[in-house]
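As you look at this complex, bear in mind that one protein chain is not there, while each of the others sits in place.
The block that comes next holds chain A.
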Amino acid sequence: MRVALFLTCVNDTLYPDTGRAVVKLLTRLGVDVDFPMAQTCCGQAHYNTGYRHQAEPLARHFSDVFGSDAYDAIVTPSGSCGAMVRELYPRMGERARAEGRGDGLARTVAPVVPKTYELTEFLVDVLGVTDVGAYYPHTVTYHPTCHGLRALGLADRPTRLLRAVEGLELVELPGADECCGFGGTFAVKNADVSAAMGADKVRNAESTGAEVLCAADNSCLMHIGGTMARLRTAVRPVHIAEILASTEEEPLS
């Protein structure tokens, strides 16, 4: 199986460790991973802030880069960017058509939509694995990010994967399905409410006694982690890909 890694612009720029972890994990599971160098950004921030027209060229670019038949799947370690492609690209296509601009956009994005998977979805649904052979001797609590939870419906896929990790103790996060308050530009436009939501999320994580708060999206982890650092909590944020890539021989550094 040959997959294209869609890392997302945030991970590429700020969290390269997550990308390396995905490559390591998928390679270990026998998947042939490629990273199309021309990839940039899915356009989520543009779209969600009200710049749908500026997001359209990015959707086209994404489709050009990832649309190749050479890939069986497109895998991304981000629930929100996965949801952007899967849920919102078709919607953008429909809107363009409704505005009398033809079905060019809808046709362009059509090949990438069904092939795009968030990482845990790909592992469980496509590869059919829940035990990925990972080793991570820590107490972990899992925060299901909003787009993973509601837009993609990841359900218990991430926690099934985490439970199968050797040495890992999974503890439940109170108020798990409540938003952490990131929401892209929301964190800047409504900073006070966003910060209050983040602080509540961090306090809930702290109450579990876990060493690590894990999620499947680095944007949310950036917000939660930034709040943790400011509040000086003992819990630290880690992306699920890094936990799943960790083994006894090569533990997460």
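What we mean here is this: a residue touches a chain if its C-beta (ideal position, glycine included) is under 8 Å from a C-beta of that chain, and two chains touch if they have at least 3 such contacts; residues count from 1.
Rule of thumb we're sticking to: contacts and distances are computed from a predicted model.
J.: From the names "VWFA domain-containing protein", "Hydrogenase", "Gas vesicle protein" or "Iron-sulfur cluster-binding protein", which one matches the UniProt record for the unseen chain?
T.: In UniProt, the chain excluded from the picture bears the name "Iron-sulfur cluster-binding protein".
J.: Which one, A:26, A:58, A:96 or A:244, makes contact with the chain that was left out?
T.: A:58
J.: Any idea which of A:150, A:163, A:203 or A:236 touches the chain not displayed?
T.: Answer from the full complex: A:150 touches the omitted chain.
J.: Consider the whole complex, including the chain that is not shown, and state which of A:9, A:29 or A:113 touches that chain.
T.: Residue touching the absent chain, from the options given: A:9.
J.: State which residues belonging to chain A touch the missing partner chain.
T.: Here the touching residues of chain A are 7, 9, 11-17, 19-20, 23, 34-41, 43, 45-55, 57-58, 61, 64-65, 70, 91, 95, 98, 146-147, 150-151, 177-179, 181-199, 222-223, 225-227, 229-230.
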